[in-house]
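Only a single protein chain was left out; the remaining protein chains are all shown in position.
Labels run A and B following the written order; every chain starts at residue 1.
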Amino acid sequence: MDILPQLIVNIIIAGAIYALVALGFNLIYGATKFFNLAHGVIAAVGGYAVFYFAKTLGWNVYLAVIIGVLLAGIAGYGLDKFVYLPLRKRKASNMVLLVASLGAFTAIQAVIAILFTSQFKTLSYSVGTQRIFEIFDGVITQTQLIILMSVALITAGLILLLYKTRFGKAVRAMSDDEEVAKIVGINTNRIIGRIFFIGSAIAGLAGILVGFDTGIEPTMGLGLLLKGVIASIIGGVGNIYGGVMGAFLLGFVENFGIWKISGEWKDAIAFALLIVFLLFRPKGIMNK
Amino acid sequence: MNALEIKKLVKHFDGVYAVDNLSLAIEKGKIAAVIGPNGSGKTTLINLISGIVPIDSGVVIINGVGARAIKPYNVPAYGITRTFQEVRLFNQMTVIDNILVVLTERNVFGALFEKHSAHHLKRVEEVLIKVGLWEKRSALAQSLSYGQRKLLEIGRALAMDSEVFLLDEPFAGLFPEMLKIMVAAVKDLRASGKTVVLIEHNMDLIRELADHVVVLDSGKLLAEGKSEEVLSRPEVMEAYLGE
Partner (left out) sequence: MEYLIHLAILFTVYAMLGVSLNLVVGYTGLLSLTHAAFYGIGSYTTAILLTQSGVDFFPSVVLGIILTLIASFLIGLVLSKFRDDYYALGSFGFNAIAFAVFLNWQNLTRGPLGIPGISKPELFGIDFSNNFNFLMLVLAFLGLVYLASRFIVNSSFGRVLKSIREDEEAIQVFGYNTLYFKLAVFMIGAGMAAIAGSFFASYITFIDPSGFTLMESVFILVIIILGGLANLRGSVLGALFLILLPEILRFVGFPSSVAAQMRQLVYGLILILLMLYRPQGLLGEYKI
């Protein structure tokens, strides 16, 4: 019985991290309509950048986080510029883009492993002295609180960006219909480039926060990607609110599943949820 | 006798009625033209009869056999073959294979162990000569010109030897030479007692070919009857030209 409050805290934390990945993934999917499998490894780029600047070089942590987020954004932008954009210009099918992103994922993950070894590393300096808050009967760390706040901030910021700016209007027009957007004179490729930057920067932040919360390893991207993708799909792919909702639903089902079954089945549970959704509600919770 | 009969057919997409309580009958051995402005439900009608989109309600009666639901893979069993408005070939397959594939065994084991019989290849040759593509037989379908693609698609339909042919804008965009081949193919079908339902916009072609004209507007039947008679009605021309 006393496990319940902690379970709820865990669900919220997991949901918040998945939501960050899903936000960026959805943004990119909305504009490009293909599954960018490299999205997860971009999160790892963010995490490792912070590791390098803050721990190896000993720079200020906040500065390192900013650099990490920017680097992740630049990595995503670069992928679009040098891989996806040329493919789009050639009118390549979604499958070609998906396979190319699978290649990018594999290659970047390998580069990270070569540079930093495959070992698990932590970003936080002193886990022991981290401030711990108790809510009801659950325990939440300072990092986790920061994760929650950043998710709230970024979701709010993204909604403002999409609904209150000209850029956002163009993005939404493209998500609805790229052809029409082109006709009314929106430079879709430039916008897609910026979307890649923003979406990847958010993914980078997700990777950094995971790094502070638990730790980083080169293969972290796959897990994050899959959870983000699953959250997006069950929420309604391409839909910002849907992605966040899907993320929390996924967090809920996973943690509840772990409680009832066992921790090792976490991934299998997540995928089972995905397949159930694909079968019975392929457009997710939010999309009709 | 009617080759094709439709009773109270309904199809709506998100509340918009594409086909709205439509009933009509098409006589065997005739060419019937379905006309109407864009969005009047012509293609949806063909899609319903060929099982591409499910029927909401109503009945389709083909050669006396009624159906309330049609699975796409049962369409040939009803004696129906169709073509598509936006030509749909098997692009990365050869011209020969595009036709051969509709002649072979339908069940998995049959197809796996089928002996490649000469009579299938004979039929492919006949059809390809008829539509003027025999020279192109080894080319990939994707390498053909637009007109050749349309001819290959009609060839694929002809190979099926069905009773009813549903042709979605078979003449659109064809140059005179290929148009001649296409028109001859359609006339041949009628001469051999087959029924043809075609969607067409060109009035001259309709006058030349169609025995029967069906006019649709917003999914409803506006007029129907012998072609000279229907085409001379002022309200038909108005609805049609008023698009």
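FYI, contacts are C-beta pairs under 8 Å (C-beta built on N, C-alpha and C of every residue); 3 or more make two chains touch, one makes a residue touch a chain.
None of the values given here were measured: they were computed from a predicted structure.
Taking every chain of the complex into account, the absent chain touches A, B. Of the listed positions A:7, A:61, A:113 or A:186, the one in contact with the omitted chain in the full complex is A:113. Among B:95, B:144, B:160 or B:222, the one in contact with the hidden chain is B:160.
Screening A:94, A:119 or A:165 against the full complex identifies A:94 as the residue touching the chain left out.
Touching the omitted chain from chain A are residues 34-35, 83, 86-87, 92-100, 102-111, 113-114, 118, 222, 226, 229, 233, 262, 264-265, 267-268, 271-272, 274-275, 278-279, 282. Chain B meets the missing chain through residues 50-52, 71-77, 81-82, 84, 88-93, 97, 100-102, 104-108, 111-114, 116, 156, 160.
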